[in-house]
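The complex is shown incomplete by one protein chain, all other protein chains being positioned as in the whole.
Letters are used for the chains, namely A, B and C, taken in the order the chains are written, and counting of residues starts over at 1 for each.
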Amino acid sequence: MNAYMKQQLSQYQEINNDKARLLVSCPDQPGIVAAVSSFLFENGANIIESSQYTTDPEGGRFFLRIEFEAEGIRKKIEQMKATFATVAESFQMTWSMNLASELKRVAIFVSKELHCLHELLWEWQSGNLMAEIAAVISNHEDARETVESLNIPFLYMKANKDIREEVEKQQLKWLEEYRADVIVLARYMQILTPDFVSAHPNKIINIHHSFLPAFIGANPYKRAYERGVKLIGATSHYVTNELDEGPIIEQDIERVDHRDNVEALKNIGRTIERSVLARAVKWHLEDRIIVHGNKTIVFN
Amino acid sequence: MNAYMKQQLSQYQEINNDKARLLVSCPDQPGIVAAVSSFLFENGANIIESSQYTTDPEGGRFFLRIEFEAEGIRKKIEQMKATFATVAESFQMTWSMNLASELKRVAIFVSKELHCLHELLWEWQSGNLMAEIAAVISNHEDARETVESLNIPFLYMKANKDIREEVEKQQLKWLEEYRADVIVLARYMQILTPDFVSAHPNKIINIHHSFLPAFIGANPYKRAYERGVKLIGATSHYVTNELDEGPIIEQDIERVDHRDNVEALKNIGRTIERSVLARAVKWHLEDRIIVHGNKTIVFN
Amino acid sequence: MNAYMKQQLSQYQEINNDKARLLVSCPDQPGIVAAVSSFLFENGANIIESSQYTTDPEGGRFFLRIEFEAEGIRKKIEQMKATFATVAESFQMTWSMNLASELKRVAIFVSKELHCLHELLWEWQSGNLMAEIAAVISNHEDARETVESLNIPFLYMKANKDIREEVEKQQLKWLEEYRADVIVLARYMQILTPDFVSAHPNKIINIHHSFLPAFIGANPYKRAYERGVKLIGATSHYVTNELDEGPIIEQDIERVDHRDNVEALKNIGRTIERSVLARAVKWHLEDRIIVHGNKTIVFN
Partner (left out) sequence: MNAYMKQQLSQYQEINNDKARLLVSCPDQPGIVAAVSSFLFENGANIIESSQYTTDPEGGRFFLRIEFEAEGIRKKIEQMKATFATVAESFQMTWSMNLASELKRVAIFVSKELHCLHELLWEWQSGNLMAEIAAVISNHEDARETVESLNIPFLYMKANKDIREEVEKQQLKWLEEYRADVIVLARYMQILTPDFVSAHPNKIINIHHSFLPAFIGANPYKRAYERGVKLIGATSHYVTNELDEGPIIEQDIERVDHRDNVEALKNIGRTIERSVLARAVKWHLEDRIIVHGNKTIVFN
């Protein structure tokens, strides 16, 4: 961790020392906001940012994200959670309350293409991605030097489909050992088993190198080239057991033209992948995403 | 008004019959959201959409927009306003509460360039711009045919700087006669007097054909061409008595290159102007804008 | 045709009176540009704009578009073509040479959704789409008033799949009678028969309301909503007998979020469809597109 980042981090901790985030999802009915905001007021909390969404005005589902500030929240959050449980129950809420100052621990999986890893590390060092990088896990040695120079554990194990179970067993051990809260597949080119995926619902963020649902699966840039599209894109989504079908978090595109061959598309695409994945991870870290069915609500 | 628009309108009225919008601005302090949402809950209102913003977590100013639904709101809004006044007073609020079903009346000022007028009328006919077009006021006859074919009053009076006072006197009479709530300068090429502007604070929306603050004043496309910019833009803002210095509502740009001469820039620019102005007017009509000092908070 | 448009047109004719465009496609080999440019020089022509592209430096295919100016070209183009045929033959060229001043005749097919038609007519009236609108052909009466008010023939015939052959027979008669050079499907909701399509290779331009190849076929906005995409788009392409698989001319997208329901997506999408189709038609009219296999080379 360099000096700049240490400064960013301590500044972040200071600014966010008294902040927490509440995420709520429940059947819509009148009085939810009144109940939640009264609860916060009574607990000495000031609402800093609040976003909400209802799927349908009539009988829909209600979603809420509130960022609030309360002096000494680090000491009293457990008690606040206990009190809030009663409010939550009366509205049948699914909810979470997280300290902004408690950084999530990220494990980054990577293979040979390192641009997404580099972007995440760069954003992290710049103080834009407030997280602890628990470890970088790879089936290739290419990233070792960069990763270890930042004092981040680099965990290498060869991988291929014949030894998938063995590999995942080791990876699960590492994830536990390094206490990872979220897994980012930063162009990790191995498919995960259903068991692995099921064990981490809405915790695995992938970057796919096309604007889904176009070009699901392998070689999207080659297929984009062959189809003659005038735009290429990238999609970040939570991983489910349907290939490239998980809830989409973020997408973006860039314009291309007939002069761009497959190599050029890959090149342009890398820039899109970098920024799309970085945004998705940032929103996850800031508790801005609620998954609803196969979609995301992103309060950004 | 064509058949499609009539259908859009009646559908809009039906959907929005029970809806209203509350805009609030006040010094930040804990308990505002709790107080407002409790008030709404007690008055049988369900919050549909809510957005807020605080300029600064410490001692800042708080802004809130709530769209809510309450059965029979059309009949009881006056009484709700009276009740809310007490809440508002205790927090030193500046506020408004408007029925979504009560359409704002728009007066459009136009000269010879008609693309912005056409866009507004097109969006209006398509049901995307829910308003009543009170009148189109012009110093040229060019728009008459189009405007009158839609059964909108077209009010013509020659204008130039020598007869400015006389012209504005007539325009003010028209605005009153046709009960205009908002004035849109859709490439109206006359300068308004300070008196006219002061009489309509945050009610006059202009489109300027550059990305302000670049190219304030006359001939922005020509100056953009001469400077050799690679982007041109348009800006919609509320009119104040400082030329092109009023609160910016919306801006957008388009890429250009060395091949584009002044005519080409104007042409590309017209497309930007059309959409930027249409978005700004739409947000105003939907009570999504709060002016704060020389800036806008747009809850879109 | 309004006064503004007449003025635009006469100005266009004056500026372009001496201009022509040469499109060439042939196997790549050294000397093509030298041969073509020498030919033009010897024929008193000055090159105004020139674009070229080779699929592959080694053994690829070469494409060229040259816009040139030659005094009195209107009188001597037939003779120039005859002379150029020799050059063309020696390089095995597929080629065309068109006068810029000879406007293409466009037939617009439309059903009930009129936003794309409106955009085309608007761009046409503004002088941005230099063409003659030969006729508007529709299976609904909705567009009649607008179209006839511009003195454009409006040709109505009910259509459905049971009477497809009969309808197309009539349409083909109309296309011949009104001498259409290009057919624009401006949200025309009927499928054309293979015979109809084959009779107009690279002459039928369609707008599809998704960023192809995502959401091929019916109801793309509904399916986009269900997939939870964060971008929606539109694609303009030449029609072939594979549904939505023809050469893509232009695509664009707009950002959406979880709050946008199907209606909102349609609404946002209409704006994209309008501009994407207008750009594609404009490029076709200006001889800027060469189709190569299932792709387009667009020299814009």
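Quick note on the criterion: contacts are C-beta pairs under 8 Å (C-beta built on N, C-alpha and C of every residue); 3 or more make two chains touch, one makes a residue touch a chain.
These numbers come from a predicted model, not from an experiment.
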Visible chains that the absent chain touches, using the contact criterion stated earlier: A, B, C
Given B:110, B:147, B:248 or B:281, the one touching the chain that is not displayed: B:248
Missing-partner contacts on subunit A, residue numbers: 4, 115, 118, 122, 126, 128, 142, 149, 267, 270-271, 275
Residue numbers in subunit C that touch the chain omitted from display: 28-34, 37-38, 40-41, 44-54, 57, 69
Residues belonging to subunit B that touch the chain removed from view: 53, 211-215, 227-231, 233, 247-253, 257-259, 294-298
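What we mean here is this: only the chains that are shown with their structure count from here on.
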Chain centre separation (subunit B, subunit C; CA means) in Å: 36
Numbers and ranges of subunit A residues touching at least 2 other chains: 53
